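Omission of a single protein chain aside, the complex is shown with its protein chains in their original locations.
To keep things simple, chains are lettered A, B and C as they appear, and every chain counts its residues starting from 1.
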């Protein structure tokens, strides 16, 4: 019953098997191997984009920070939600990779930036050399509150950003979960809606340590390989990253993993809905739940062996709050979460309530 | 017959098995897992050092650059051999991680800095605010020419460096091969000889993608974890790095791998010694050979299926040079190199000569 | 009637005369001249501090950013008021000089951080490698709203900051005006109250282009000269900066200038108090006024030739706000402001009201 995160487990079976299968024999180093070279056509087909460029890396922090390094100059602002992962959980990786650009957080319930909020901010700026000019917008899909931007919302935000000269990045650490939630195509949720660069996450959904930076605008891809090398993010045995991504995409394995995780989250939510005094801070859209527990329940759950994080957020829906005695927590399901674990957790909750 | 590098092959069997074995079940993310925590006592025992700190990363470039980031301030000089990997092959990773420190290359045959050269450079410096002050020395063990610093040489260089206020780093991408060449202990070749931080390489000698930054001076370790996070080099599923390093060290697997690679190199060298008109630029010490081929041999070898790199170097021994028609190449053996491959290569050479 | 800022005028007569007087003859370059060398004993006496180190620069932005560069590592947080000059008006200079540290703004009326706010923030932090650790606090004296920290407040803030391992910087762009407002000694308002580094402003109070970074903790001064050189902030003809600072301090010229500016501000405030419908957003403490004008008055003043800035602030006192039709402006007096200008402005206001 470990719901702490979708990165507390190892790789899924097909991904692990691919690592083993491709381990033997000599292959050119530093990404010149056939497995790595094969990623480009595969992602181009998947995203229906003829020029997309692919840069595999081992961590989501590296994917986000490298992406932003070609979008925001050192003197520029990068807009994000005020609780975004890049803002709060990467120890300043974007600042490091951009050489000192500034992240500027915008508020919004559910971890989502509303188009009006973005428009208001950008239109209200005084433009003077004393103020860092905004140059990029980064959206988290799923958001830090487990919510999902619709295709229309992404399009509206991108349109506003582009109109003001900004490029648009999507932090897709839980890209597959969001895609399953929306039921649209990868292209629809990204470049067709105005996304310029995507951090395509895999580690949280079945890979061991693999993400891909997908660049939809070829001019933004020009310097990324140098920056990736310079950051120590080109593995000499590039096959390791490529084998994971290859197996991850093969036979829609990634979609099946995400669908399963989302289903487990929905099942948890349905069960929790029957617990008296418990409510969810936001509706479940992907594989994350944020229950607000009545007094006493947290202790009972932890005593029973459930593992998860306490949570706090400034982006609760209007009118919602965590009251005296209550406690907000975060539960995350993964490709590996079993129905038995879900039922065990629900049973624990029911008994305690 | 691929002698291009020791990173063109995958992981050794015990390392790969460890990845598979530790894949199942939930473990805390970001290095709080028991496998990662177990690395510290293991390395402390191996290096006979009670306070050593361990920071696993996936690439040698990351290991070197992160190490230097705590040794050299942005305005400082880092001394290295003029053909060092940090100088020539990391696309400016040290400059990126140190925020603009300068690498200053010193000459020397065999890729080695002589103590007198270091002393002369440091003693001859004018100290003015216009000149970047030297703050660190980095030594490559093996060197880019496959040579090895003796323990006495390391001690002499460290003594000079420390006397001038510099810290000393060792780039141990081929640490195990050097250790086998010298027949000394890890402690003797590092901190007992004055090394402050070691990039302990494993990827070239059996791991898939794993290195460890070993810090022997606790004050230098203080900020490294923040810097590692900020660089995107803390894997969320930290078990992947730890499992590799664990298996790499277990049962002296790493030493056996290096001993084998060195033996294959020695065997190659012995065979090549009998080829008329062929000589080695430098003696074989570890797992690297740099033959200077007589006219025509290169073509014959490549036509026969041998894979390797052309080579050029400014640090040939006094009197040595590559003459008109000759060609210098680099051959590297690995833990996985077979006697059959060696014999096939030698047969090819004999027939062509 | 230019009240736009205290930097729209040139140098005061004694400062300008010093530049002219010290122009002739040869002097060593890069700060080795006797004028520059003389600054150290002069500032040490003035601040009653035997070890203080002095680094003259030409701009306040350079002073602040260089000061912070030795206080905050690249991965650290620097706390400041959310409307501080370093946060809003220096185009990311602190981020540039610190190599990507993050400024974190704290709220508070009048541009002041309350000790409780600081304590609450620092005590509430989760300490994890994902979060940038706080390493410095910077206070603006005067604040962006023209308010002044009392010695007791500075002491309380410094005590909290130091207890959490932070160093404390004071942005003294209007140091003299604040000092005159408090009537204390330079030592009392700085190092005796816990300030570690002071940006001692002079350009806004009589100098042409001169500030001094004063470092009260000798360990923090060690690398500043290299950083200053590297930033291009060591003038080759160092006499230019030194002559200004020398004349600025001589015969309490700087105090007289600030006292005059503050007096002019007080006189303006007294006159404005009689204008119906006009009120000040904050009380006048130094040389800055923030009147909230009734409808129509702004146009009349500008038509009459008054020059000043519109203003907006998130740190109005509780209950205060700019109402429909009203307009908030900023007026700044300088050493050169004349009573005639003040009266002309007041006359304009009276006639319009």
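The rule is short, and it goes like this: a contact is a pair of C-beta atoms (placed from the backbone, for glycine too) under 8 Å apart; a residue touches a chain by one contact, two chains touch by 3 or more.
In this text, all values refer to a predicted model and were calculated from it rather than measured experimentally.
Hidden chain, full complex: it touches shown chains A, B, C. Among A:229, A:260 or A:327, only A:229 touches the chain that is left out of the view. Within the full complex, the residue among C:140, C:177, C:190 or C:203 touching the omitted chain is C:203.
Touching the missing chain, out of C:44, C:217, C:237 or C:327, is residue C:237. Residues 74-75, 88-92, 95-96, 98-103, 129-132 are the ones on chain B that touch the missing chain. Remark: the residues of chain C touching the chain excluded from display are 2, 4-5, 7-11, 16, 19-20, 22-29, 57-63, 65-66, 90-93, 96, 203-204, 208-209, 226, 229-237, 239-240, 307.
In the full complex, the hidden chain is touched by chain A at residues 30, 73-75, 99, 129-130, 132-133, 223, 225-230, 234.
Please note the rule applied: only the chains that are shown with their structure count from here on.
Central chain by Cα centroid: A, whose mean Cα position is closest to the mean of all protein Cα atoms. We define each chain's centre as the mean of its Cα atoms; on that basis chain A and chain C are separated by 42 Å. Chain centres here are Cα averages; for chain A and chain B they lie 35 Å apart. Taking each chain's centre as the average of its CA atoms, chain B and chain C sit 51 Å apart. Shown for chain B are the residues that touch two or more other chains, namely 226, 229-230, 234.
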